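The complex appears here minus one protein chain, its other protein chains still in place.
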Amino acid sequence: MRRSPLLALYAAFVFAFVYLPIVVLVLYSFNRDGVGGFPPRHFTLRWYTELFADSAIWDSLLNSLMVAGASVALSLALGLLAALALDRTDFPGKTLFRRLVLLPLILPGIITGLSLLMFAVFAGVQLSLITVLLGHATALVSVSTTELFAGLQKLDRAQEEASLDLGATPWQTFWRVTLPNLRLSLIAAGLLIFTLSMDEIAVTFFLFGRDNTLPLEIWARLRRGITPEINAISALILVVSVGLIVIWYHLRARSLGGGSQELL
Amino acid sequence: MSASPANPRQEPPAGSAALLEVRNLAKRFGAVEVLKDISLNIASGEFLTLLGESGSGKTTLLRLIAGFDEPSSGEIWMSGERLDLLPPYKRRVNTVFQNYALFPHLSARDNVAYGLRVKKVPANELNGRIGEALRMVKMQDFAGYRPSKLSGGQQQRIALARALVNRPQLLLLDEPLSALDANLRKQMQSELKSLQREIGVAFLFVTHDQEEAMALSDRIALLRDGALEQVAAPRDIYAQPATAYTAEFIGQTNLLRGEIRGGIVTCGALRWPLDQADGPVIFSLRPEAIRICADGKPQTSEAKFRASVRQQFYGGSSELLEVDCGSAQTLRVRIPAHGPLTGEHDFVFSLCDAIRVQE
Partner (left out) sequence: MYSRAYKSLVSIPPIAWVGAFLLLPYALMFVHSLWAVREGVIVHQWNWENYKTLFTNALYAEVLLRTMRIAASVTLCSILLGYPLAYYLAFHAGARKELLYLLVIVPLWVSYLVRGYAWKTILGSDGVLNGFLQYLHLTHEPVGFFLYSPFAVVLMLTHIYTPFVFLPIYAALEHIPRPLLEASEDLGAGSVQTFWRVILPLSMPGLLAGATFAFVLSLGDFLAPLLVGGPSGTMIANVVQSLFGAAFDWPLGAAISVGILVITISLLFLSELLEKRWAFK
């Protein structure tokens, strides 16, 4: 292995840049004197206890969980069909379809959000968690399609042919052979979509009604002023996200074998 | 200059200076000793082949000479200077890689030009040398093509040109023909041999194919489990193998195991006189050295035995017989094309064709 101390130092610096704000955030969630100043003194759990008593936060968390759960279901179902369509069918406009499905991945959230807002107004639909859900699903179908498409590519076509050869109908083959083989891809995609939905704010910003999701609730408080309570909830979100992503990474590595470093 | 069991080494022909000297080279990967105390010389202009099975260490040795790995101990000298202390880009050694390693983003011409451009060779000299190199491998018409548009054989030639255009003192070839199909392989072997003769650069060629080694080399260095088993010219290594392993690896042979007692060798059903000390022995007897005995009496320099033909493999110009000498001793015999043979026959061989080998 080659050695380059200069490069290693630079890499360490980049890592520090990426992690420092997060570390500071967590540190100050335990700081009695609040969010600023240096150095932090007086360790306290006060902000966490205040957090747990905060009913608005809990309500918004519940809303977020519901939306995230529904997003996972909807995105996986549509994404699976889209992946199958891209992998196994041909139709006029397929290229346009593929581009459109993948577009929300790279399109700024405001565009997705606003376009759907105009659609809601046009259709006369009131803004609510339902519209938020539809917004999340539209944005995240691209994620599930990509992951499931990759999983389909790794699938051995001969297995499905063997199933048909042995007398199973295409429907049975789908349930007995195709889906089980995609199990790991489905779980990995689901985890990713869940995390992204819980964190989603740009699209949600334009589609919410009376009820807040967790990011919206945090955002509202930020507009009013900074409190270490926000540090506390952020730290908790951090811990949960890290846990989920580590699980996701290992699942993906198992399902895709050697190609686990390809995210998109 | 022949090799005997006591001295399995042949040095380069007297009078030629050693271009490359490998002195007591060893290489360990963790706890595994891949190369053990290798000492070898290569003369200028020589075609030396490193022959061995996979895992024998031949590719490792090549990589040490190229500079992609560092030896655990030992030294490599070239033209009187330490080679192993230099990084690869400072060595007057170039490599033809097993899968060619052509740069996909450069045309064939730019691939060949790479080494010259890196050294900032001026444009007119550069163009001249590239043209010369491409002509040498007969690829002048393909200069503008990307590697992905070339066939395997064509890529191989470009890889060769890319290495040779730098005028190295030593060219390393890492199983360059293994990715080609049989016919193309034979053709490339022939071209490679005449190219080497023509330009006079020393070639260090790595292969696991003993036929290839025999056809191309001035000398063969047989590697086994990280150590040199025998180093000799093809004719010598074939006729006078030093060990049982060598006898079996190069060409086909019958290994006769037995003992000498009181001046008589006994190997199963075979017996003949030999004036050597008592003890266990192994002999290598090539199948083509045995023939069917027409008349009854063997000469004094010959040994005779009786065996029944178990299997017969027709090979066009010759036949390979598997004969049973009794008490579970089977020998292989190669005779000119004969016609079906059955039953028991007398076989005979010259005593000097039974080569005594070490274990």
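Per-chain residue numbering starts at 1, and chain names A and B are given in the order in which the chains are listed.
In the analysis below, a residue touches a chain if its C-beta (ideal position, glycine included) is under 8 Å from a C-beta of that chain, and two chains touch if they have at least 3 such contacts.
On a predicted model such as this, the values are computed, not experimentally measured, just so you know.
Among the chains on display, the ones the left-out chain touches in the entire complex are A, B.
From the options B:Asn99, B:Gln140, B:Gln189 or B:Gln358, the residue with contact to the unseen chain in the full assembly is B:Asn99.
Within the complete assembly, A:Leu114 is the residue of A:Leu114, A:Leu155, A:Ala168 or A:Ile187 that touches the hidden chain.
Check A:Leu84, A:Ile130, A:Leu155 or A:Ile187 against the missing chain and you find that the one touching it is A:Leu84. Where chain A meets the chain that is not shown, the touching residues are 1-4, 7-8, 10-11, 14-15, 17-19, 21-22, 24-25, 28, 35-39, 78, 81-82, 84-85, 88-89, 91, 97, 100-101, 103-104, 106-111, 114-119, 122, 134, 137-138, 141, 157, 160-161, 164, 170, 192, 195-196, 198-199, 201-202, 205-206, 215, 218-219, 222, 226, 230-231, 234, 237-238, 241-242, 244-246, 249, 261-264. By the touch definition given at the top, chain B reaches the unshown chain through residues 66-68, 87-90, 93-95, 97-99, 101-105, 114-115, 118-119, 146, 148, 162-163, 166.
One rule holds in what follows: only the chains that are shown with their structure count from here on.
The distance from the centre of chain A to the centre of chain B, with each centre set as the mean of the Cα atoms, comes to 59 Å.
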